[in-house]
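The excerpt is restricted to a subset of chains, each kept in its original location.
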Amino acid sequence: MSLQLYTKEKQVTACLIGEIDHHGAGHLREAIDEMVKRIHPDTLILDFRDVTFMDSSGIGLVMGRYRLVREWGGTVEIHNPSPSIKKVMRLAGMDRIASIHSSPPAGGASCEKTEAKR
Amino acid sequence: MKVLNEMKLSFPSRSANEAFARTSLAAFAAALDPTIEELADIKTAVSEAVTNAIVHGYRQQIGTVYIHAKILEKNRIVIRIRDTGCGMEDIKQAMEPMYTTCTTGERSGLGFAVMEAFMDKVKVRSKLGRGTSVTLEKTILSKGAE
């Protein structure tokens, strides 16, 4: 599990890489929150294009970030989840708290060049 | 019900073993020639049950997580994940979607909901102070495997 963070004006993009489970979620959470608390973004983009596995720990991760950015009226966008990750998201009703996008964000930083790591 | 293949696996309840456990089960299930989606379902459900044993069953301590998986006739896989940790008082309540005893806000209470959605059958047995066992069952439909 690893992570790349980009900021552009009031937008933070987190490119998540690898497998998201309980073991890795703690580190991800800390790294994302550190940045998000500093920038107070209008939009937090969580890009799942390089996430190869995710269980409900990933739902906890999204919900926790949603609660955080909502403090200042920000929103969360979920980008490029794979079919099986979308399945977990749908089950959890993630579409009710975050918009789910399947193409690179218009304008914002993109995770396209992120290389998948185990 | 004839057992065509089986495996037993045990390891200490360290969170680093969550990935190892689901990968190992996926390798075992590969004999059924599952689709990518079916394999992801199994990995996800196993990950939930193993994480629960580690996070809830043993909490701060290190105990042993036991897995017993079987491949039965008609492309059925049965996976039992067992801990000898704290156990639960009310299984029905624990299995309700969004119910969690975790107070940090970082667990969604959806572990059992995921297991039920991704597997055909989920059976939970638990005894307070004695431990918990979760049995997951799934028939691999996709391809006409052995």
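In this document, chain identifiers A and B correspond to the written order of the chains, with residue numbering beginning at 1 in each.
To be clear about the criterion, a residue touches a chain if its C-beta (ideal position, glycine included) is under 8 Å from a C-beta of that chain, and two chains touch if they have at least 3 such contacts.
Nothing here was measured: the structure is a model prediction, and the numbers come from that model.
Chain composition of the whole complex (per this structure file, using the shown labels): A x2, B x2.
Quick note on the criterion: only the chains that are shown with their structure count from here on.
Within the complex, the chain B residues that touch chain A are 15-16, 18-19, 22, 36-37, 40-41, 43-44, 47-48, 51, 54-55, 105-108, 110-111, 113-114, 117-118. Listing the residues of chain A that touch chain B in their complex gives 19, 21-23, 25-26, 29, 53-57, 59-61, 63-64, 67, 83-84, 87-88, 91-92.
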